[in-house]
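Sending over a structure as structure tokens; questions will come in a sec.
Excluded from the complex is one protein chain; the other protein chains are retained at their positions.
Coming up: subunit A.
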Amino acid sequence: MASHGLTYEGCNFLRQRLVLSALSGKRVKIKNIRSKDDEPGLRDFEANFIRLLDKLTNGSTIEINQTGTVLVYQPGLLYGGTVEHDCNPQRSIGYYLEALLMLGPFMKSPLKATLRGVTNDLTDPTVDLLKSTALPVMKKFGIDGEGFDIKVRTSWYSRGMAPGGGGEVVFTCPVRKTVRPVQLTDPGKIKRIRGVAYSVRVSPQMGNRIVESARGILNQFLPDIYIYTDHMKGANSGKSPGFGLTLVAETLNGYFLSAEMLSTPQGQGDPILPEDLGRNCAKLLLEEIYRGGCVDSSNQSLALLLMTLGQQDVSKVLLGPLSPYTIEFLRHIRDFFQIMFKIEVQKPLEDERKGGDKVLMTCVGVGYSNISKTLK
């Protein structure tokens, strides 16, 4: 009766593996975690992530060997409920939130997770980005409702930049029994661009300077651009100074493409001018638009997961080029759910000026139903 587990090596894609394990109920063993490194074993943020996962589940067993190079995870039942968690400041809340987004709809009781730590940093998608892109993606799959939100602005909210952190985010997610199959094949044209230029513990002028330069580039394409400036003072501003920009392009069919850029953390690397940041961020958005698709590059794996966990119907989604993270995710999906995606490259027509190649992903869902949800 013991379920046959899967074995992986290396610490990369740890989140994917653990999340898929929790969803599929398959045991996972990860060996050789930084075994040749000077500091072998799991890092603090990974241990922190495992702790968060433990809070969300009931009956899961986690074994880590003495050096931390081997991790065995036997998933329990996804429980949900109200969870408070102090995230490790080595990674931003986005790192944890990405996993929670995948697990949230499949809990026993609706999730209300309060995460504290770094809200914005360079390595992970920031909370603002996830709020504006991941949630619409999930809504397409029928995960919707009143309590579905990432709140970045709680009553004692503070935006926390790397490396100090000190921010707080509340993620609430309703529970679904099944996920709807989707056909997201026509992205439509971009009708508006919105954005947030935020700055904490720096001059409030920074925001305006960012907006100015970003608009300079984007106005070549579209007049409907509005970038909000969000300046934080006092207790709300976290522990470290910094500023950044998140841009979101919305298409006619309700899809969102996004890009973001942040200042380098205090005391690390060269400081960046807000003008440069604005320009670069706008270019990143153009790059994202060039890639195109119905789901932007940071949420590819989320969309693919929800397709996999759908009913036994055909789902389609048009993506830009697959990111390495997504490619690995596809392999993992095959390992955990025995699902392969049909991958078709859609080349742009000759006279079309719609960016690069697109990838049409098609799959038949596994017919997953949320087995933790209680029947009344």
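Just a few scattered comments:
As a working rule, contacts are C-beta pairs under 8 Å (C-beta built on N, C-alpha and C of every residue); 3 or more make two chains touch, one makes a residue touch a chain; residues count from 1.
Definition applied: contacts and distances are computed from a predicted model.
The listed options are "Centromere protein O", "Methyltransferase type 11 domain-containing protein", "Bms1-type G domain-containing protein" or "Phospholipid-transporting ATPase", and the UniProt record of the chain not shown names that protein "Bms1-type G domain-containing protein". When the full complex is taken into account, the listed residue touching the unshown chain is A:Gly367, out of A:Gly147, A:Gly216, A:Gly269 or A:Gly367. For the options A:Ile143, A:Ala197 or A:Leu286, the residue in contact with the chain missing from this view is A:Leu286. Residue in contact with the omitted chain (choice from A:Thr114, A:Asn236, A:Thr264 or A:Gln311): A:Gln311. Screening A:Ile190, A:Met206 or A:Leu318 for touch with the missing chain picks out A:Ile190.
Where subunit A meets the chain that is not shown, the touching residues are 1, 3-4, 9-15, 23-26, 32-34, 36-37, 46, 58-60, 76-77, 95, 98, 108, 123-125, 181, 183, 189-191, 217, 220-223, 252, 283-284, 286-290, 292, 297-298, 300-301, 311-314, 321-327, 330-331, 334, 337-345, 347-348, 350-357, 359, 362-364, 366-369, 371-376.
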